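Below is one structure, written out as structure tokens, with a few remarks after it.
Omission of a single protein chain aside, the complex is shown with its protein chains in their original locations.
As written, the chain order gives the labels A and B, with residue 1 at the start of each chain.
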Amino acid sequence: MNKNLPVSNNNTGSGILPEKLNRKKFFVFTGLAALGIAAASVIPFNLFRSNTPKPAASLKIKENPNAVKRKSKEANSELNNG
Amino acid sequence: MKNFLIDYNLKVRLPILLFVVLAVFAITYYVSYAERVGVGYQPVQPIAYSHKLHAGDLKIDCRYCHSDVEKSRHANIPSPKVCMNCHSIARKDRPEIIKLTDYYTRGIPIEWKRIHRVPDFAYFNHSVHVNKGIDCSNCHGDIAAMEVVEQVKDFSMRACLDCHRNPDQTIKNITPGKDKKLINNGPTNCSACHR
Partner (left out) sequence: MDKKYIDISENIIEENKELIPAPSASSDGSDEPKDINYWRSFRELYNDPSFRKEKSMEFHPGELDKPDLNTFSKFSRRKFLALLSASAAVAASGCSNYRDKGELIPYNKKPESVTVGNPTYYASTCTGCSSACGILIKTLDGRPVKVDGNPDHPVSKGKICAIGQASVMSLYDPERLKNPVERVNRVSPNNMDWKTADEKIIAELKSAAASGKEISVITHTVNSPSLKKLFDEFAKAYPTAKVYSYELFEDTPRNSAWEKCYGSKNYPLISWDKANIILSLESDFLGNEGNKVETSRLYTSGRDAINGKEFNRLYSVEGNASVTGMNSDYRLILKTDAIEEFVMCLLNELAGKEKISSYSSDAGIMSKLQSFNLKSFAEKYNLSEEVINHLVSDLKKNQGASYVSAGSMLPESTHIAVNMLNEVLGNSALYKKEVSNVKVMPLSTREELENLVSDLNSGKTTVVIHYDSNPVYHLPPDLGYADAVKKAKTIVSLSESDNESSNAGNYVLPVNSMFESWGDYQTRNNFFSLQQPVIAPIYNNRQKEDILMTWISGNPDSYNSDSYHKFVMDNWKANILSSAGTDSDFNRAWYAGLNDGVVMVSKKEAAAQEGENVPAPEVFNPASFVSNTSSMRSKDGFSLLLIKSGALGDGRHANNGWLQELPKPVSRIVWDNYAAISVQSAKALGVDSNDNISITTQSGKMDIPVFVQPGMADGVLAIELGYGRTVCGTVGLDAGFNANVLMTKNPALSRWFYNDVKAEKSSGKYELVSVQDQYPMDEPLYKDIQYRREIIQEGTYLQFKENPDFLHDRHTKYSEEETFKLKVGSINEQYKHTGTKWGMVIDLNKCIGCNECVAACSVENNIPVVGKEQAKKHRSMQWIRIDRYYSGTPETPKASFQPMLCQHCDFAPCENVCPVAATTHSADGINGMAYNRCVGTRYCSNNCPYKVRRFNYFNFRDHFKDGIQLEESFTLMQNPEVTVRSRGVMEKCTFCLQRIMDERQMAIQENRQVKGSNVKTACQEACNTNAISFGDQNDKESDIFKLNNSKLAYHVLEEIKVKPNVTYLAKLRNVYEIEKEEAHH
């Protein structure tokens, strides 16, 4: 290495590399996390849901019972069209 | 010094990155699987209607109640009027039937929980499939054996296309009286379902 090349003295690896995590701690942590997820997926959170009913539609559509439905869209050939 | 950086990226950052990406993908995939595919959804219905009893033991044809399936895009849920065809007399002392009769006499529609749903931007047409002879159980499973109906088939677009492209393999049951030869490959162009 050429000593004349400008090299920073600041970014040595010493500050960046985290301290090694204890292997045991890691497995304990991930194991508990997995258990937690499994438990959460089983617990019926629905019990906690408040059953507010949906606001009922204020408009009610009602067919008129006396209206006569037309059988087809086509012209009625029997009708005497003037 | 140079080696260190590459070394660090390769040995530490890259595996962590890959792990995070894979983990997130896997979690999302599996957590959303149920919603995406819908299989296994078995909600509680307002009236404990048993298909096993009616369609299975009593052998009532699907189309007796879901009568418009051959005429329209929707397979209609029967109105209580159809139920009352029998249940105005049959088992009218049972608690569920009393519930049903109450709905009928008071004129309140029954709010069934929907199990099978194709998204709103896709338009599925029942009559086209049923009229070709594709039996209900191909998509809805063996309903006649279900006390409470659950969804058994994947309702994602992939599953629809699998059948459209390969009906011979995928369609197991044909409605009696219909010819299997009627069924050709289904349309696979977008505008067949997406309007």
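Everything that follows uses one rule, which is that a residue touches a chain if its C-beta (ideal position, glycine included) is under 8 Å from a C-beta of that chain, and two chains touch if they have at least 3 such contacts.
Source: prediction; values computed, not measured.
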Given B:127, B:156 or B:170, the one touching the chain that is not displayed: B:127
Where the missing chain touches chain A, by residue: 40, 45-46, 48-49, 57-59, 61-64, 66-76, 79-82
Residues of chain B (touch criterion as defined above) contacting the omitted chain: 34-35, 38, 41, 43, 68, 70-74, 76-82, 103-104, 107-117, 119-123, 125, 127-128, 131-132, 187, 189-192, 194-195
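What we mean here is this: only the chains that are shown with their structure count from here on.
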Centre distance in Å when chain A and chain B are each reduced to the mean of their C-alpha atoms: 20
